[in-house]
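Apart from one protein chain that is not included, each protein chain of the complex appears where it belongs.
In this document, chain identifiers A and B correspond to the written order of the chains, with residue numbering beginning at 1 in each.
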Amino acid sequence: MTETTVNTVNKKNLGRRFEFKFDFDTVLNTFAMWLLAFLWALPLLYAIWTAFHPAAYETRFELFAPLTLDNFVKAWNAAPFARYFLNTFLLVTLILTSQFVLCTLAAFAFARFKFPGRNILFTLVLLQLLVMPDILIVENYKTIRQLGLVDTIVAIGLPYIASGFGIFLLRQTFMTVPSELDDAARVEGVSFLGLLLKVYVPLAKPTYLAYGLVSVSHHWNNFLWPLIITNSVETRPVTVGLSVFAAIDAGVEWSVINAATLMTSGPLLIAFLLFQRQFVQSFMRAGIR
Amino acid sequence: MKIRKIAQSWLGKCLGKSLLVAAFCSPLSLSWAVDLEFYFPVAVGGAAADTIQELTDEYVAANAGVNIDAVYAGSYQDTVTKALTAARGGKPPQLSVILSVDMFTLIDEDVIIPFDDLASSDEDKAWLTSFYPAFMENSQTGGKTYGIPFQRSTPVLYWNKEAFAEAGLDPETPPSTWEETIEFGKKLVKKDADGNVSRWGVRIPSSGFPYWLFQGLTTQNDVILANSEGNETNFDDPAVVEALQYLIDLNKEHGVMAPGIIEWGATPKAFFEGQTAMMWTSTGNLTNVRNNAPFDFGVALLPANKRRGAPTGGGNFFIFREADDEQKKAAFDFVKWITAPKQSAKWTIATGYVAPRADTWETEEMKAYTKDFPPALVARDQLDFAVAELSTYENQRVTTIFNDALAAAITGKKGAAEALAEAQEKAEAILKDYR
Partner (left out) sequence: MAKREWIYGWLFLSPALIFLFTFTHYPAVNTIISSFFSTPKGRRPAKFIGPENYQALIEDEVFWTVLENNFWFAVGTIPTSILLALAMALWVNSQLKGRTLARMAYFAPTVLPLIAVANIWLFFYTPGFGLIDQLRGGLFNLPASNLLGNPDTVLAAMIVVAIWKEAGFFMIFYLAALQSIPPVLKEAADVEGASNFYYLRRIVIPLLMPTTLFISVNAVINSFRLVDHIFVMTDGGPNNASSLLLFYIYETAFQYWQTGYAATLTVVMLILLSILAIGQFFLFDRKIHYR
């Protein structure tokens, strides 16, 4: 099957979803879907409940409990969140653009060139999926220190910008590009770089969007490495601000913690809400199987 | 300063793909005479971080030629991880607040120096002896002072006066002995029609770091868990076994405490919700309880058995070896300043930590504070009976062994004596190298 037919099949298919024949089936499935959705949303619903109510209602669920924004005010004032948001934004932008460039080049090499050592190198790339960077903190700190980059936003991103997951994902997408397209472009005398930019990258657009969202939500929420490698307000991401509330001497104050959680992951949640159709469809078109 | 950082991060961003970046981002020389980096943890919420920043700014403003970069370093655990990672990477801070029990670890890693090395004048030497002895137990070893008490705490008993009155007890009198805890507890336990307990008598948290509150019980049973050299433990002492059995029996035998491991973080909330009439927890909770308890509450010394007793807890100042002489001198001076009565009072009032020197309690600010909120005095009074928090070489490893034994006994997987004997054996294997 060629890529073009896959695409037409996909498009035709979008209108025809998996159908359940019997009404009994539909009712049962609808109920099960809702029940699971409710269970899955429960922690988020609880976070919203506590964040907008006074602490006394953390454990009491009364319809007419007084509403308040105090928890958000308290959370916002506990750390310089405005600056932290800017840092997180810079960080994820930096990581994402670098990942796109590096992973695209590498994936293209794996998908289209034959060269000695390819399989070994690919295994080495896959290995990065398994080696948790959190375990390599001490070693990576030394490297960053030798580079003189301690306490910079760049330093938070460096260990992640060559991503095994990204290379693997893009390689797969690139491998589905039909070789006829490839050959046609080469006959026209297009260079490899031109081929990559004019044929491969446009075809893989949905993969980029999908991978981008996964990468952004991961790095938005990363904590330990940024905490260790940065020292100042000017470089630290929101998760470091969030950690102020994980205070162990006092008890857990759910209302403030949840307000802070909603506040810090709010932009991501809203982005997903707004883009979820495109996001899901991009996954569909990306042909990830 | 800010501009440099932003420029640096943007510069780095633009050149991110090139290793040349190192050349551009190497620190520019600064005009400050002495530059200090100071890591601090926060364990009681955001206000503590603000207060440290304020105090640091105040010091810097008053001392030209010294710049202190106060770095929030996460929880206690995050802070020691960050400091030691930085030390191993060759760039430790000059000064840090770290759990006092990590002293032996820091000595073992050879990253800190004793304050005695920096105390030159008689005044300095006198200053070293001006702290409550209970706090110094965790700060000294081998005749040297390695830590200066700063954000220190101790566990106390909180009780719900309304629940006491409801159970027919005197709301102003908390239990003062082990027996009274059981006796009062039995009256305080409330069951619904189905026999399900809706209010327990007492709550001694045992999650995460059970050894700390348990150390209250062992001290009351007149036994010390580890020697002051940090190389010998006493886990299988019969008095320790007895204390553990008491803790287990609070549930098993007497039914005044909930079964299983009791979560530390949820304990204040359980108290506010009336799920327990009494709780043992840190003085670090005073502000939290004061703000959130919907009933009248009291704060008391932990009950006694053979004697009164409690551990201390919390963080000390440590000065790092890697610093140059001027930095060490400046760090020493800063620690002296921030633990002085005026600053210390401000810190205590903002956070609820126990002021570590007697003269702090004599300041006007503290007098006004304790007059308004007498429970704050309980922690100070308990210091007369307090002992060092369990601390040894390879501290977190030994402590974990002990915690595991306590958890195994509390959840009924092992007998108290058996669990503790095993723990002692494992601790021995680790500590014999340090004698």
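Note that in this section a contact is a pair of C-beta atoms (placed from the backbone, for glycine too) under 8 Å apart; a residue touches a chain by one contact, two chains touch by 3 or more.
If you're wondering where the values come from, they're calculated on a predicted model, not measured in any experiment.
Undergrad: One chain isn't shown here. Among A:68, A:97, A:176 or A:232, which residue touches it?
TA: The one listed residue touching the chain not shown is A:176.
Undergrad: Of the residues in chain A, which ones touch the absent chain?
TA: 1-3, 6, 9-10, 12-14, 16-21, 25-26, 29-30, 32-34, 36-44, 46-47, 58-59, 101-103, 105-106, 108-110, 113-116, 118, 121, 123-140, 143, 158-162, 164, 167, 172, 175-176, 178, 192, 210, 217, 220-221, 223, 239, 242-243, 246, 252, 254, 257-258, 260-261, 264-265, 268-269, 272-273, 276, 280, 283-284, 286-289
Undergrad: Which parts of chain B are in contact with the chain that was left out?
TA: 17, 19, 77, 81, 84-85, 105, 107-111, 194-197, 206-209, 258-263, 265-266, 269-270, 273, 275, 394, 396-397, 400, 403-405, 407-408, 410-411, 413
In this section, only the chains that are shown with their structure count from here on.
Undergrad: How many angstrom lie between the CA centroids of chain A and chain B, rounded to a whole number?
TA: The separation of the two C-alpha centroids amounts to 37 Å.
Undergrad: Given the complex with chain A, which residues does chain B contribute to the contact?
TA: Interface residues on chain B, with respect to chain A: 2, 5-6, 8-10, 12-13, 16-17, 19, 21-22, 25-27, 37, 42-46, 49, 69, 71-76, 78, 81-82, 85-86, 88-91, 153, 208, 264-269, 272-273, 281-282, 284-285, 287-288, 292, 294, 314.
Undergrad: What does chain A use to touch chain B in their complex?
TA: Residue list for chain A touching chain B: 55-56, 58-59, 74, 77-79, 90, 94, 98, 101-102, 137-138, 141-142, 144-155, 157-158, 161, 224, 227-228, 231-232, 234-235, 240, 243-254, 256.
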